[in-house]
Every structure is written in structure tokens, then in C-alpha cells.
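Removed: one protein chain of the complex. Kept in place: all other protein chains.
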Amino acid sequence: MANVIAAIEALADVIIAKKEFLTELDAAIGDADHGINMARGFEAVRAKLAAANPEDIGGVLKLVGMTLISTVGGASGPLYGTAFMRAAVVTQGKAILDAATIAQMLSAAIGGIKDRGKAVRGEKTMLDALEPAYEAFIQAMDKGESLSKSLQAATKAAADGVEYTKTIIATKGRASYLGERSIGHQDAGATSTYLMLSALTAFAQEQSQAV
Amino acid sequence: MANVIAAIEALADVIIAKKEFLTELDAAIGDADHGINMARGFEAVRAKLAAANPEDIGGVLKLVGMTLISTVGGASGPLYGTAFMRAAVVTQGKAILDAATIAQMLSAAIGGIKDRGKAVRGEKTMLDALEPAYEAFIQAMDKGESLSKSLQAATKAAADGVEYTKTIIATKGRASYLGERSIGHQDAGATSTYLMLSALTAFAQEQSQAV
Amino acid sequence: MKKVINNAEQVVEEMLQGIVLAHPQYVKRVEGFNVLVRATSPVQGKVALVSGGGSGHEPSHGGYVGRGMLDGAVAGAVFTSPTPDQVYEAVKAVDGGKGVLLVIKNYTGDVMNFEMATEMAEADGIQVAKVVVNDDVAVENSTWTTGRRGIAGTVFVHKIAGAKAEQGADLAAVQKTAEKVIANLRSMGMALSPCTVPAAGKPSFTLAENEVEIGMGIHGEPGTHREAIRTADETAEHLLSKILSDMTLAAGNEVAVMINGLGGTPLMELYIVNRKVAALLAEKNIKTAKTYVGNYMTSLEMAGFSITVLKLDSELKELLLAPADTPAFVQF
Partner (left out) sequence: MKKVINNAEQVVEEMLQGIVLAHPQYVKRVEGFNVLVRATSPVQGKVALVSGGGSGHEPSHGGYVGRGMLDGAVAGAVFTSPTPDQVYEAVKAVDGGKGVLLVIKNYTGDVMNFEMATEMAEADGIQVAKVVVNDDVAVENSTWTTGRRGIAGTVFVHKIAGAKAEQGADLAAVQKTAEKVIANLRSMGMALSPCTVPAAGKPSFTLAENEVEIGMGIHGEPGTHREAIRTADETAEHLLSKILSDMTLAAGNEVAVMINGLGGTPLMELYIVNRKVAALLAEKNIKTAKTYVGNYMTSLEMAGFSITVLKLDSELKELLLAPADTPAFVQF
């Protein structure tokens, strides 16, 4: 439990640290608020976590999801919020975050984002980082890699996904209004997804070394 | 008559040529329109003179005065307009512009400006160029100088008057709102007065050389 | 960034306080939320209208809360759609038993957040309907995109659907009228300069001294392209032709026109634009029943404007011309 909370805090740290960077990415093809929105949300998450005492992983993730929904706004608020809410459902009653649980969480999160946002991969959104990350994670797990290694593979795939968003036209979200002019710019939401995965990976690595 | 019209055209030329300069002077301590206002007025004067056929100097000056009143606006419109209207009164029925007539005109113009604007010398206005110019003109005339020389003396005094406006606080017109901050800047209206006098002087000089 | 503010994080909160202090006759705050509702809310037996979106578009939408227009307005962070709980509070505060119509501008975030709020309110047994405004013709309509954006024309939806609700129509009828407005509504804008989101601290884009952005959105998001600035007449003609080529207007038809300033453009320039728009419509024998010129849907201090044309039928005309009394839109 403390572990999961610490992991969420690691996500919060990276999002808050990269607030300006994410906002600049959004400025290029969106409306210059993604970093501001996400940082506001994770500041609130930090405060909520400090005050609350969730019983299980599901409780932590539900709190994160609800907090993001009620503080982020914009497109990313409902999307990340729903993602965490769905991940909460599959982690109800669980206290330990193993590879199988993480796979379930990622899958549930992707489902939530798709239900809410009606996007598919290739539309220059966070899904272009998250779906390949999930696939890479499963693949690594299937190959018997460690959790830490599997997360590394997922993060690598998310990074590639971010690069891929530079090459495509946005057809969902605010950048879609730009059409061709969106090419050459990386998607802000894909980038925040990548950043969270990389923070999680670094966290897991520290943990595994500490153990 | 043709002479007087040509003289007015010389005034129009210099005002229009110095439009930006006068506007910049007004920008520093006023509202950045003196050159624009005066140029608009003298463009109209040019057009009116081309179409009209005044009978005497008074007719020319009345036309100039009325045109300035109805096209310049701001403070300088009524002031210069009234000045020319008053000068028109003392030149009714006259066809030749001699030194005595010019002295009368200047005196009438000064009276008109004072009646209309309620200012006295030393308040950082056009009067600080025009009154010394008038006095210098009279003095030179009294010494028996030529018209051309007397005008040169008047222009020189107007130039000194413009310099003097840099040293004093404005207490009339828009620059008066600035108080102490108006010091160091020359008055736009004093400058346009100087410019017109110097154009008139140059014109008279050309004429006397031509004769 | 040079702004008359205290703290970039507090601008929405302090603005809302300032609005309520200025206009207590019109609006009150839903305690603890960034929601303004009529001073008389909930109005019993009337369909209520709720709109909202990111802040920075003032007087949209709080300025349109009052008799004949909105019942509630939800203010998100600057340029960021409000969260579902805020919208939900607005719905609860204004429902007078006849249901609530949500007027949403077509942005992914707005649509999702308002939909989540709808789910919450419906769970409480409140009847909720929604319309999505997408008047901006700058953005091509295609099944491959999010669709067109909602911009200044949204104010006409507030006005006309608001008048319909005031007449006592039921939720389905108010929704239907709002949908008719949206179907008949086209807008397009352009920007001369960017604006600065307070929390971002710097302009969201830059334009060269002679450059303008055509098809500009209202959130500082880029438009369709940039070009060298042209005359007011050429620009007006360009935007209007894009608008008209997307609607079916015949000689003799009646329209309402809005020349909307984005916040930093003097009224003088908006009227110069209107001169050309009016002339072009008159040339085509299109009758303008009413023209609105001013800052109705802004983008902070952005310089630029948009043109909106609404095709009227007798119902829409009567409702448009009906009285309204709100902080920013008063009409006898």
C-alpha cells in the first residue's frame, strides 16, 4: 500500500516537474494548458493522498481517478480520470502490485480511455503511447522478464509511440483542427503518458534494488 | 494676390512635410496628433485655394481660417483658425502684403489666440513662439530693416521661443497634465508656428531676390 | 506577461467574486464551486439552461446568466473545460423541475466533462438534455475529426434557446430550438495577436508584425493558416465567403449577424468590419434583422475578431428579438 502511494507520488513528481514542457508541447498544436492541467490535478492528488487512508490499491487508484476528474478538466481530466477509475476496479481488494495486476490495470485504463474519448490508436493521442506500452509489457512478461524489465520495455514502447505521434495527423482532440499542420509535433498527452510510465519504471527499479 | 496664395501654399508645404515631426513632438507630452491635425487642415486649405478665387488678402486669410476651423479640430484648429480669421479682418480690401500689414496681422492673430485659448506667454504654447516673433518683427521694422530681414528676425525669435518652451512647465493645453514631466520637451504648437514663420520668411526672401 | 492580476492561480476565483460583487441583482455563486446561477435560481417550472467552458472568454458565459438567457454558467480554469462535478453542481442548482439543457461548445474536453456531469445528474433523477455547438467553419467537418469547434455563435444559442425556455416550452422543445439554431449557425474568426494564459506566463504563439492567423480558435489554438495581413474589407470578405459557402441562403432570407471582438480589438475596427459585412449581405439581397457588434466571446486580450451569421426563420427571429436581461446582454 505504502508502495503504491509512493508510486503515485513518483508520477505526481514527474508531471509537476514537467509542467512547462507539457504546456509548451500543447501550445504548439493545442491550447497551451496540458501541463498546467495535469500539474493542478497531481498537486491535488498529493494533497488528497496525504490526508486519506485507502484500504487497498483499488482505493488509492479510485482516489487518484476521482481527484483527476474533479481537478484537471479539459480532455485529459476525464480521460486520465477514467483510466485510473477503471484501473481501480481491477485492483479492488488487492494490496500488492505484481506484473499481472499491472497488466490488468493497463488494459482496463486503455478501455476506459477508449470508451470515454472514442479514439483509436493512430489518432495522435495518449493512446499512441499507452497501447504500445501495454503490448510491450505483455510481451516482456510472456517472455518471463522481470517486472522491472517489463516496465522498461513498456516505457521504451511509449517513447517510440511519442516519436510516432510526430509523424501523424491528429484526428482527435484539439490538435485535429490543425490537420496537416499537426505533423512534426509530438502529442502532449502521449508525452504525459510516457512520463508517467517512465517514472513508474524508475520507481520499480529503485524498489527492486532496495529489496 | 497670387503672391499671398503662394505664401499660404508655402506654409502648407512645410506643415505637410513636417507632419510626422510635429506628431512626434506631440506624442512626447501630448496626444500624438498635432502634425496629423495640421496636415489635414493644410491639405484642405490647398484644395480650397485651388478652387476659390478670393478678392483680397482678407478673402484668402478668411478662407484659410475657416478651413482650418472646420478641418483641424483639437486645440490647434480653433486657435490657428481664429488667428487667421482675425488676420483676415485687418487685411480686408488689401491686395499687397507690406511690412506694416504683416505687423497688423501678427498682432491680430495673437489677440485671437489669446481670446480663444486664454493663455499668456510662458505657458508652453504657440504663443511662446508667436509673441516674441511679433516683437522681433516690430523691432526690426522700427530699425528700418527690410521686410525680408524683419521676417528673419521674427523667425529667429520664434526659434528661440521654441527652445524656451523646452525649459518651462506647460500650464495650458494637454501637456499641462504632465506638470514637471513636460520640461525638456519642446511644444508642438510653438514648433508649428516657428515652421510657418520660417516658410514665410524663405518665401519672402525668394520673392525679394526674384524682384 | 503584463496583466492586472494578483496571482495567476487565482484569476478564476477572483474574477467570479468580482462578478458576483458587481452584479448581485443578476447572479449568485454556488458556494464552493465555480458556478454562477441566476439570483433567482432555481426558477420553478421553467426549463433551465446551463453553459460553460474554460474561462478567458468573458463575458461568456457568466455574463449571460439572467432572464431570457442562461440559468447557470460553469467556469473552468482558463481555456480548460470545467470538471464534471462543477457542471453537476450547476445542474442541481438551476433545475426547476422541468429539466436542464446543457449548451456545450464542441471541444473533446467540454463534451466529455459535460457528459460525465449528465450521468451524475441523471442518477439523481434530473432530466438533462444537451446540444453541442459547432459553428466554426474554419475547421473542416469530417467523420475523421472531432468536428467543428464551437465559438462566438454559441451566444445566439444562449439567447434563442433561453427565450424559448422563458416562454415555458418543455425540455424537448427547447432542445429542438437550440438544435435549429446550431444547424443555421456559421462563424469564422482571425487573430492579429496571441494571448497569454496567466498560468502559462507567455503567449501561446507568436505572429510576425505583418502576419495574421486565419481560422483562429478561441483558446489560442492555431487556426488553419497564416498570411500577411490584408485590409479589413478583404479579410471580412474572405471570412464571410467561407461562412456563406457553407450555408444555403437565398435572396430575401433573413439573418442575424455578430461581429465579435476577441478581447484586444477596438470597437472601431469591429464596426469597420461590419460595414463591409453589411454591404456584402445587402448585395446578395439578404436581410439583416439584427446586428451585434462587440466583445461577446473573447480570448483574453487577443486581437482579432470573428463573424457569425445565423439564418433566421420566424420562430428564431422572434426569440432572438425577445427581451433579455443579463450582465452582458440586455435587450428590450
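Just a few scattered comments:
A, B and C are the chain letters, set down in written order, and residue numbers restart from 1 in every chain.
The criterion applied here is as follows: contacts are C-beta pairs under 8 Å (C-beta built on N, C-alpha and C of every residue); 3 or more make two chains touch, one makes a residue touch a chain.
These figures come from a predicted structure and were not determined experimentally.
Across the complete structure, the visible chains that the omitted chain touches are B, C. Listed residues C:Ser193, C:Thr224 or C:Thr308: the one in touch with the omitted chain is C:Ser193.
When you scan B:Gly59, B:Gly74, B:Pro132 or B:Gly161 for touch with the missing chain, the hit is B:Gly74. When the full complex is taken into account, the listed residue touching the unshown chain is B:Ile36, out of B:Ile16, B:Ile36, B:Ile168 or B:Ile183.
Summarising the interface, chain C meets the missing chain with residues 2-7, 11, 14-19, 21-23, 55-56, 58-59, 63, 192-193, 209-210, 212, 229, 231-233, 235, 259, 263-275, 278-279, 291-295, 298, 300-301, 303-305, 323, 325, 328, 330-332. What chain B contributes to its contact with the hidden chain is residues 23, 27, 29-33, 36-37, 40, 69-79, 116-117, 171-179, 181.
Note that only the chains that are shown with their structure count from here on.
Each chain gets one centre point, the mean of its Cα atoms, and the points for chain B and chain C are 54 Å apart. Put simply, the C-alpha centre of chain A and that of chain B have 75 angstrom between them. Rounded to whole angstrom units, the spacing between the C-alpha centres of chain A and chain C is 32. Counting partners per residue, chain C has no residue that reaches two or more other chains. Residue numbers of chain A whose C-beta contacts span two or more other chains: none are found.
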